[in-house]
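A single structure is presented below for examination.
In this view, the complex is presented without one of its protein chains, the others remaining in place.
By letter and in written order, the chains are A, B and C; residue numbering begins at 1 in each of them.
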């Protein structure tokens, strides 16, 4: 394979109209594999268990990902302090380890490495613009030193904080992508997707879009609203979408966080590979060219995107050696009635049952509606106490 | 850690009344990770991609598994021939590689290695007892030479074939476990679970039970029927259960194979970690001491078994460093209403929604009801042709 | 039309192999129309609002009913006392009025009038056989004097009380039918359907079966168990079935009473007319010839039975002038896509959605499991007090 320097960079790919596939949701998948703790969601595994992170990178690469994001979600120092674990590794060490792992695997193929920053507890606690930007700068320094290919500011609930992040990232001279975790109702202050996108492009972002919090249907719809907004403003940008692998038709503006099932009972909502093919097609037809995933994505979900867009990309991913398109591998199944499922028509039309006759199909989201500045969102290093929790328990219905 | 030879063997553990946790479903999980092909379901990845198999072994070990099964499902020569892939590795090489991988990881902890054989195409094609036994013997030779700790004959739909397997396995002098993939209605010839178990104990099995094909509720129920049968016959045995991680209340006698969603749209049926804790408790309360999993199990499912039975076992598994019991890790979540979910009461009572309002909760199984000897089950090396498939398509409704 | 005396009686019809259609559920339907109070469920409307009862009789007759049951459910004096209403009418007056209304409408066609008795509070309160029989006798005297065509003892949870009822009814010399409100698990003391039926035939019943408490699928299954029991005992009888018009796959042995939705949220369970046609066919194919309905039946449900069995009966009911078979009336609908539903194939295959995405498909029944003699079942004239209710509220989950 070509050394990193010889690869086409992200903007060259998008400018050429190529489809760029993102990778999937490291945090949720590594939680299931036993390396990330739900609640703090911090990425110390990059230092503690590098073999696990390396393996997941490799699986996404095999599945067709063109981008490997450094496993640095919530790896800002203010967040790591909050995670309630003994800290054997500094934030800098974790960010460095994550960069090295992503680079190692990316160079097993033609993939690019993207370094990321995300929403900070400092912003939610009303720290100043300078303080929040200093947090971002600290992570960026590692990315520049470790030579990531480009930068992504992702998972922002407030466009203002995302603008600040973009401004910091632009100082590096590298291409900058930015995604909000919002739906059609806009950010938590009610700024519409279109207006958010315009502000982010004006802040300097090359690529804008959404990630996390909502299912593919909702996420693609939101990015289309961003496209319209940017177009009306007479601006130009590239677009990306990295939704959940969970169906969330019942979400309110704060997405799957508000669903009663978050984060430990989301299983019935997981998208099938066929749902994923539909998503890939819809995103492509909407004009989005950077198409990836977030929480809930496993490697087979990414492979489904690559298989749906194989004609557009010109090739199947490595992992398709173990997957027949549209179930054709079932031709070799023992049972004849399973062989009868080896066809697109069968899987495309099948509405899958839940096997849960005592469960409803939709949830009522929690909907507390609090946002930046609310006392309950103030940054704390300590776990919530039992007494504080009792007050919270009383508020849930 | 102690070297393999110094570990207590499987029967010493069970005789002492200890809980023994099995590992999970390699085939389905590696399919999602991109290393196994659905349809043939063969384990050539042990030779092709050993790092992927090693990593999954390690995750199950961390999750609390006391047993690592060699990744040798369907690794008999007659099945490997059928898999329709170019064969870069012989059956012997694959079986050897799988033994080495399991041993390597097992010795990172106190786990035992179990070598396995399973249902053969030869039996379904009405080959003779001698021919079928020769298939088993070929795999066993590798297991003996590679010094696995004990043997498991698993995934048999017909008790007769399982008896033959047990007879072959007993020739090694190693402890022998055997599991049928049956439910309360018995094997595909209608032999009841109780009668099946009696026959298997009489054939020499030390441990009997069920694996695959049904959900935990059904599987535990079936093993209880086995216990009753063995007890009534005045015999004794140890019991094991390794069910699916999928809810299957709508299955008929042939289990999840007959569900229209098998194998590519089972996502909505996946058990949550809380469902798994209930399963662990039910199995334990039923007197079953070898408690594991099969298709659909991910490492976090196994960890849930270990956490539910932590008091009985006297310790938490390594992976619990990244998991608060009953959601307590959520005390450190950013959002206060998610912190309010950091309690057993919340998760135990929550009926999770599917997010799929256009899908039913149950399926109508296919129910072709064919079994050993049916023309359509005859062993073939070739994929089913399009013409043959058209006949099958016409039969599905 | 022929005067009452010239009609073929019930046994002549059944002996000739004719299909006899019962009518539907007066109590539940008149509750919805505003004339019966849920809770006491007593039939004082026969005296208070005769026009409403007459109209419903007429609708069932038009729908094809061959039998009109007197509107005398729970019209025993011990039950009427319990109903908590000012009593403007004596039990005798109500029973007389009900007989007159049924006769008036029956003689508008070829229908027979059946007088009924049902389970008494006296039995549940452990009164003696003599006391319970005296209750029945009091109602019977009116039926004899008012010349009903035959008698039905219905809605018994305990076969013993039903035997007593049959013994009293037999003293009149009229044909006697008897139905228990039980499912496949048998009566509340666990006497199997087969054994129940044998005892009732031995007590003198000409027709045995089940009514109320369960859906058609369950009710037909239960009557088949009765048939088998009677057959094995070398006895003979006619069979009848009068199930609910509600789907109850989730019921335990006490039927829909135990469902959390009883009686005010059963709407989503109502059978469609197409479900009813399936029921009529299943009952007929099982050899049952007296086929009717109970709670939840509206006239269009009865008409669906008559339309399904039109060939066997040789005619369509009067109300079919306003109903095209299998939706054929839709040929005249304004919208072309609704006209496209004018066919059997469409309605037979349609699984109807509930429009309730926040509701599950099954309930967990209450399952208190109390029966005759339990302190909480003792007969009382007073409403349960708020203090007593609080104890009950605490018991429900």
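The rule we apply is simple: contacts are C-beta pairs under 8 Å (C-beta built on N, C-alpha and C of every residue); 3 or more make two chains touch, one makes a residue touch a chain.
None of these values were measured; they are calculated from a predicted model.
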Among B:109, B:292 or B:357, residue touching the chain not depicted: B:357
Residue touching the undisplayed chain, where the options are C:11, C:233, C:310 or C:377: C:377
Positions on chain A where the hidden chain makes contact: 351, 357, 360-362
Interface with the unshown chain - residue positions in chain C: 31-40, 51-52, 55, 58-59, 62-63, 82-84, 121, 124, 215, 246-250, 257-274, 298-300, 303, 318-319, 321-324, 327, 329-343, 346-347, 350-363, 366, 368, 370, 376-377, 383-384, 388-389, 392-393, 395-396
Residues from chain B at the interface with the omitted partner, ascending: 250, 357-364
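Just so we're on the same page, only the chains that are shown with their structure count from here on.
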Chain copies touching (chain A, chain C) - same or different residues, decided at half shared: same
Chain pair whose interface holds the most contacting C-beta pairs: A-B
Averaged-CA centre spacing for the pair chain B and chain A, given as whole angstrom: 32
Averaged-CA centre spacing for the pair chain C and chain B, given as whole angstrom: 49
Interchain centroid distance [CA atoms averaged], chain A/chain C, Å: 58
Residues of chain C whose C-beta touches two or more other chains: 357, 360-362
